[in-house]
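Here the complex is missing a single protein chain, while all its other protein chains stay put.
Chain nomenclature is as follows: A and B, assigned in order of appearance, with residue numbering initiated at 1 for each chain independently.
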Amino acid sequence: MTMHSNAAPSPAAPILEVSHLGVAYGNDARKVQVVHDVSLAVSPGEALGIVGESGCGKSQTMLAVLRLLPRGGRVSGGAVRFDGRDVLALSARDVRGIRGHGLALISQDALTALNPAMTIGTQMAEPLIHYDGVSGAQARKRCAELLDLVGIPGATSRLGSYPHELSGGMRQRALIAMAISANPKVLIADEPTTALDVTTQAQILQLIDRLRRDLGMALILITHDLGVVAGVTDRVAVMYAGRVVETATTEDLFASPRHPYTKALLDSTARIEGQVSDRLSPIPGLPPDPRSPVSGCAFHPRCSYVRDVCHQDLPQLVDGIAGGEHPVRCFVDPFVTAPARRAGEAAR
Amino acid sequence: MLSFILNRALQIIPVIIGVTIATFLLAQIIPGDPADVLLGSTASEETRQELRTALGLSEPVYIQYGIYLKNLLQGDLGQSFTFAEPVTQVLVSRLFNTSLLAIAAIILASIVGVAAGTWAALKPGSIRDQGLSVVVLFFNSMPSFWLGLVLILIFGLHLRLLPVGGMDDATGSLAGLAAHMVLPTFTLAAWSLAVIARMTRSAILDVINSDYIRTARSRGVSEARIVLRHALPNAMPTVITVIGMQMGFLLSGAVLTETVFSWPGIGLAMYQAISTRDIPLIQGGILVLAIAFVLINFVVDILYAYFNPKIKLA
Partner (left out) sequence: MSTPAIRLKDVSIRFPIRKGVLRRVVGEVRAVDSISFDINEGETVGLVGESGSGKSTTGRGLLGLSHLSGGTVECFGQDLAALKRDRGALPRISQLVFQDPYASLNPRMTIGETLGEVLHVHRLVPPAEIGARVAKLLDDVGLRRETAERHPHALSGGQRQRVAIARALAIEPKFIVLDEVVSALDVSIQGQIVNLLQDLQRQRNLTYLFITHDLSIVRHVSHSIVVLYGGQIMEMGPRDSLFAQPLHPYTSALLSAVPVPDPRIERARARLEVRSEPPDPSAPLPGCRFQRSCAFAISRCQIERPVLRPIGSHDSRHVAACHRMDEPLVREALSRASHGALS
């Protein structure tokens, strides 16, 4: 059986490459596999979106890459290469060198992601002073520049503020400033705008996009919102039940989604543009619980294109009929096959 | 902050009135007639009755309470039968001794407890962590009088390293005092030390799973800094509350420890008072201990608010 790489061939060698990564919780007797065989790659300066719903394994994949899985979680297989180094084999000390400097993380809720008992300036400067050996005054100057760069007005005075004294948008900006403080090569943003108001979300996305271009970073944007990836990514990987089910360039994915899940997700999204449909078209049923995995293709109980083969066999991630650079994990192609049953017939 | 302190101070008054009622009634409930104790069972009923009248024991209960309260406000807690001294005098001279022991114990318990808890939390599930759990369980399940006796046996009688009773040697030197303090302080601190260590460990493990800890890790901050600079300060409010509660418990723990080590504190006096049914001294002792407990809680509340500028001071 040939394994296909999830990632489309990129012009430059990838800076971060995840291959056949698995993440599991618990011991062997009660193992819960939350990420299966995920392969992804991102080139310098490229923006990759990872889209999926809660529990699909998108955040777990990236925490495994950063070696930040919570207790009980472990990598059950595969490899992570960053800048030519095997991340999973690095010593704890070397991993610290990669975190922040190579791979930086922005998490969802800046209120909980910032230490409530420390001023913004102190937490920003911490790795600069204690890892890079920058002097206190220099670190302060650098932090003020960074806050200015992310659009926080009165940056110098803000260094002395505690997180709860800032608004939601400003906190998220401060978190972004912290993430880019050590000039990372890859910025991993995990739902960076989910907790924000829509107008603030637009500003933060614009900021992340601008910083990526100006600083030449690669971006991995993890989100449940297809609208968010549409604007700021070059390529998108769609995840369902711990597996990548489709990857394509952003243009391709939205123009011709090939996995029934991607298609259903797009159809179920309420929109502010186009015709108002009287009813939304939700995906019937519920996503599977990783503690009781589904046989065959994990999406088959909810899929409107389901065939007999989907119940037993797991489809591999292979290039679709349309040719390369758009691999899909599905036995059917919704563009050439009619649905086997209407949406909504599946068990609820 | 000032209004918060005033508010809490006002709340203390009814508590203290309640304490005086409780201590008064407590003494009423204790079975046994002081006349028997003082005069022996051979005395005639007439002599006993005279003594009761002299002591005010034949008045109705509420009158006795009124007298008690009036005397209390004048600093008169009555006369101790056993020490043949005013209760106030007995307690004042001993309050210092008890405080010395209690303060030494809480300092020991806090420093060692927080350090041990933090050290264990650095590597949850490790051998050192499990080792701490065993020690905690050991200290928490061992009564302090037994621990005291074991320590006396080992360090005092077998190794002959430390004195086993009293407060100072004949010279009255500071070194002598220190030597006499070692065993009682450790005995008194053991239980609290274990509780503080356990709570520090779990408070740190609670915050160690926070998002901001993950943020710090994702930026390459070292594990030691994460525990000391990120986790510990955020765990402090919980730890302070526990330490405050332990300070209260130490006062009651002092009764047993002082008895075992013949430490001339309130606890020992209380023990003697109870065994001789010295009601005024029992009342006075409980009152002093209860008021100390209330005041300690008051201070802890203020400290807690001080460490938590975000909590609503209402």
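Just so it is clear, a contact is a pair of C-beta atoms (placed from the backbone, for glycine too) under 8 Å apart; a residue touches a chain by one contact, two chains touch by 3 or more.
The shown structure was predicted, so the numbers you read here are calculated from the model rather than taken from an experiment.
Within the set A:Ser167, A:Asn183, A:Ser295 or A:Gln312, the residue that contacts the chain not displayed is A:Ser167. Considering A:Asp225, A:Asp319 or A:Asp333, the position touching the chain not shown turns out to be A:Asp225 (whole complex).
The chain not shown here is touched by just one of A:Glu145, A:Glu165, A:Glu251 or A:Asp308, and that residue is A:Glu251. The residue from B:Leu6, B:Ile103 or B:Ala178 that touches the chain not shown here is B:Leu6. For chain A, the residues touching the chain absent from view are 53-54, 167-170, 197-203, 205-206, 224-228, 230-231, 250-251, 254, 264-266, 268-274, 276-277, 279-284, 286-287, 348.
As a working rule, only the chains that are shown with their structure count from here on.
Interface of chain A with chain B (complex): residues 66, 68, 70-71, 92, 96-101, 103-105, 107, 109, 112-118, 123, 126-127, 130-131, 164, 175, 178-179, 181-182. On the side of chain B, the complex with chain A involves touching residues 124, 209-212, 214-223, 225, 229-230, 233-234, 310.
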